[in-house]
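Down below is the structure, laid out as structure tokens.
Omission of a single protein chain aside, the complex is shown with its protein chains in their original locations.
Letters A, B and C name the chains as they come in the text, with residue numbers starting at 1 for each one.
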Amino acid sequence: MGGVLPASSGGALSRPMRLVRLVLFSDYLVLALTVLYVAALWFAVPEIISPTNLNDIFLQVLPLFVAAMGLMMVLLVAQIDLSATSIMAMSCVVGASIMTSQGGYLAGHALAPVAAVLAIVAIGLLIGVLNGVCTIVFDIPSFLVTLVTMMFFSGAAIWYTAAHTNSGSSIGALPSSFLAIGYGGIAGIPYAALITVGLAIIVHLMLTRTVFGRWVRAVGLNPSAAAISGVPVKRVVIGCFALSGLFAAFAAVIYTARLEAGTPILGQRILLDVIGAAVIGGVSLFGGKGSVIGVLIGVLFLSAVDNGLQLLGLSLSSVYAIKGGVILLAAVVDAIRHHLLARG
Amino acid sequence: MNGLNSRALALIALRFAPLMLFVALCIVFGALSDRFLSLANFRNILAQSTHVAVMAIGMTFVLLVRGVDLSVGSVMYLVAVAMGLYLSGLPLALSIPAIVLIGAAFGAVNACFVTGLRIASFIVTLATLFIGRGFALYLSETKMVFQSDTVQTLGRSSFLAIPWAIWIAAAVACAAWVTLTQTPYGRQIYAVGADPDSAAKAGIRVQPIVFSVFCICGACAAIGALISVSQVGAAAATFGYQEEFPVIAAAVLGGTSLFGGRGGVFGSIFGAVLVQTTANGLVMLNADPYLYPLVNSLIIFIAAWVDGRRRLMTERIEQRKIRVEA
Amino acid sequence: MTITRREFSASVLAAAAAGTMPGAARAAEGGKTIALMFDAFDSDFWITGNTILKAKAKENGWTTLETISNRDQNKQNDQVKAMVERKVDGIIFIPTDNNAAIPAIRTANAANIPIIFFNRPPAPNDNKYVAIQADNRKIMQTTVTILVDLARKQGGKYKACLLMGDLGDNNAVQRRDGALDILDKNKDLVEIVSRVATEWNADKTFAGLTNAIQANPDINMLISPSDSEDTIIEQVLKTAGKWHKTGEDGHVMFAGFDGDQNGYRLLSTKYMDVNGVQNLFYEVDLAYGAFKDIWAGKQPDKMLIDPGFAISQATLESKRDDMWGYHVWKEKNK
Partner (left out) sequence: MSDLLLKVAGLNKSFFGVQVLRDVGLELRRGTVLGLVGENGSGKSTTMNILGGVLTKDSGRVELAGEEVQPASSRDALALGIAFIHQELSLFPNLSVEENIFLDHFPKRGAGIPFIDRRRLRDQASKALELVDLKVSPTTPVMRLPQGERQLIEIAKALTRQARLIIFDEPTTSLTARETERLFEIIGRLRAQGISVIYISHILQDVMRLSDDIAVLRDGEVVGAGRREDFTVERLVTLMVGRSIDRLFPEREPSQGPGGAALSVRGLSQPGVVRDVSFELRRGEVLGVSGLMGSGRSELARILFGLDPYSEGEVRVAGERLPPLKPRLAMDRGVAFLTEDRRGEGLMMEASIADNIVLPSLVERSRGFIRWLDPAGLDQAARDMAERVRVNARAIDTAAARTLSGGNQQKVVIAKWLLRAPSIFILDEPTRGIDVGAKYEVYKIINTMVAGGAAILFISSEIEELIGMADRIMVMGRGEIRGFFERASFDRETLMSAALWQ
């Protein structure tokens, strides 16, 4: 309940008001915006709707989508995770160092990729749990905790890379069986896509069809009410951070496979994209509100914007400004929603 | 009562925990490098931490009312660009007020969204961080922006053997300290931070106060930019990139709470100096550069942990409140 | 918000331009479209490189498209896909990461669009690409050799501070090694008393160098891996009262690298003794030459080396026309 709202007139809403609300509250508002945007660019760069380009967008969406789903989990319990991208960096360089054919720990071993993926996932999970535990047990605001883990692990990743390469900013020469995740696929559907869709379905079911999902929302909406109703609030919050780390790791797997290298600056610059995508997708920063579909739409929107700007070959400044504006726009819409809701 | 007092003592002890941390650091570095513990070196440390310190002071105002400003890094770059491209002709007497205005104006934009639409300051400033840098890059065409000689001279000249950067920071610090402790406005900031709703009930104009602190933060970011850019002489496209993190870290290190209502000017300065001391010490030791972020983040973590403990203690010491009925 | 709206309309205009021009260009005889794909513009070298690339493309009657990845290799690889979509005839590629850039090569190969790595070669791989590269190590060697010779002539002993840039960056490492190759041979004359990793970051360079001089007040030789750090060095030395021209006593022997406008300015004002120049013009010619060859159906070597050169106060007059920074400087000061 931030501040004192203006005394509400109450009473019934006018029809135009109702219309506005209808538009605002539909989850597909952003989707509509996306279509609008693509249409707007179509006259300038017809290529934007070419099948191959749409396919490119689709592929670009995947890792971002996975990471954003992870972030959604922490946002749902009204926390934040700034370390998601550092988790990607750290886990992917370690994974790469295991399987690279240039002096990797398991270089050439048939199961090296498996071991690497396991390592990546494990590291993601560990850092996630670490975030959760520090937030809950040490009672440090998650903003700070994850800020620290962000600094620490991005630094550690660079150090690790330097220690594992003679003079290079990344670890390449990864086994093709691993890279297959990037380009290979079944019946034209890339493995990356299959993994992502699988994860998406799991998260969706988890949120809508399991006790844990209900608990997550409850904690986000009202922690004390949840606690009194027998929800293990602390464990739920830690669980969400763990999931955030886990999904960051999955994203790292996909990125690494696509980049064919483990690089410590992986995702360094996409933290804002991840948060932005979630928020644009209707995930509330105050907890409790958010859905997989929404996040997917949010990610699609951002990627479409990006892709459009790339096709135009626009300057960095426009890219920055437009993206910032887009995030602000989404936040404003979210705020208007809250106000209308408060009016009842 | 007695137990309560001993708790209060423990609280005071906790308040000074960061200071102990600092002393410990100095001892360690001093032991490892004979050149570390010299007056000249501490002058360097101060000079190098001023721009973060000044920005942290501004950030403190925002944190005190439970807000946060992520856009300071972009303000820094925007101001540096403006200084180099448009204000280079002006004498400092004119250009400094000008950039302070620019910074304050940027803060006002943030404030409009925060107070007007009640959007979380985190997300607002996240967006303006983007927009601000984008706009600045648009002005600079991402080229390196060189500063006028007047600015560069300011950066290296000193008064009474103390660099101007330190004087400026000191001036800002005093102004901020007086504002926070000696004016009604300052005390009301603390009240708003402690509990916005009660503050409104107690007849305080909450929204204007929240608005103003964002302007102050913007202005401080501008001054920080002036100091930094005068020291390095030119601003590349990456100038001030992700500067918000060390700034917030400095404030929190200094004991400012992210939950509002507690914190102070000197704490924030102290935080900035602490971080810079670590960096300086590591250079003095000729330490592996890769260690810097690791050591820094660990120190921040310790400080944050202390902050958490302190908050718990405060809650315990506080009497049980009458349950507020919404 | 006003900014955004403005940027939006701006972008749409740009869109219109970008959308129509290629068409026009294709219509024009021999008109080609090439993509210039940068990762960031954080030093004069890249900005000038960009200008020269564009200028020479114009001379050839080619249209250029531009992208910046802001150091996000994944995005840059996506940008390559986008450029393939735009059916460009050639790609000039400045990647962030030498390994992670390989998929981009494959993308280009698949669409069989020539891709040329400009001044940042990829990790060795067997796809089709051309890499233009300044021989950083050799250039730095010659540069430091000249510096050391000058020092010998002057006589005396030297305490050197070696700035090293970002050790994650291959070029930085090459330049460091180049410097060390020579300095190690002259231990009798020069002692390296401090090494600073500047990470190409202004504040870190400032603090690092200040602290280094604090730690060793008697530093009298300075080797920098990039002219983008010159202004900061100037500031620090002035503050420390060590900013003197060659010949004046207390002068710090100073070697720069890149050959940008600051390099020229400091050489001409006699504060810098020698500068290692990457021959930007030559590199651009190499690149575009390679394009023409490939379009003509013959495959140039994978690695085209720009030997570069070192320029000192003595050779300034004779060599400055090949020094790209000189032209930038002239533009500014005419």
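Please note the rule applied: a residue touches a chain if its C-beta (ideal position, glycine included) is under 8 Å from a C-beta of that chain, and two chains touch if they have at least 3 such contacts.
Predicted model, so just to flag it, every value in this text is computed and none were measured.
Taking the full assembly into account, the omitted chain touches A, B.
Contact with the chain not shown here comes from a single listed residue; of B:83, B:145, B:204 or B:237, that residue is B:204.
Of the candidate positions B:19, B:32, B:94 or B:178, contact with the hidden chain is made by B:178. Touching the missing chain, out of B:51, B:66, B:156 or B:262, is residue B:262. Annotation for subunit B: contacts to the undisplayed chain at residues 4, 8, 178, 182-185, 187-188, 190-191, 193-195, 198-205, 261-262, 314, 317-326. Residues 7-8, 10-12, 208-212, 214-215, 217-218, 221-222, 224-232, 288-289, 341, 344 of subunit A touch the missing chain (whole complex, contact as defined above).
Everything below uses one rule, namely that only the chains that are shown with their structure count from here on.
The mean-CA centres of subunit A and subunit C are about 35 angstrom from one another, to the nearest whole unit.
Spacing of subunit A relative to subunit B, judged by their CA centroids, is 29 angstrom.
Among the residues of subunit C, those in touch with two or more other chains are 3-4, 7, 41, 68, 167.
Looking at subunit A, one finds that residues 158, 162, 315-319, 321-322, 324-325, 328 touch two or more other chains. On the subunit C side of its complex with subunit A, the touching residues are 1, 3-5, 7-8, 10-12, 14-16, 18-19, 35, 41, 65-68, 70-75, 77-79, 81-83, 85-87, 96-100, 102-103, 123, 167-170, 173.
Residues of subunit B touching subunit A in their complex: 68, 113, 117-120, 122-124, 126-138, 141-142, 196-197, 200, 206-207, 237, 245, 248-249, 252, 258-259, 290-294, 296-298, 300-301, 304-305, 307-309, 311-312, 326. Of all residues in subunit A, only 1-4, 80, 134, 138-141, 143-145, 147-152, 154-156, 158-159, 162, 272, 275-276, 279, 285-286, 315-325, 327-328, 331-332, 334-336, 338-339 touch subunit B in the complex they form.
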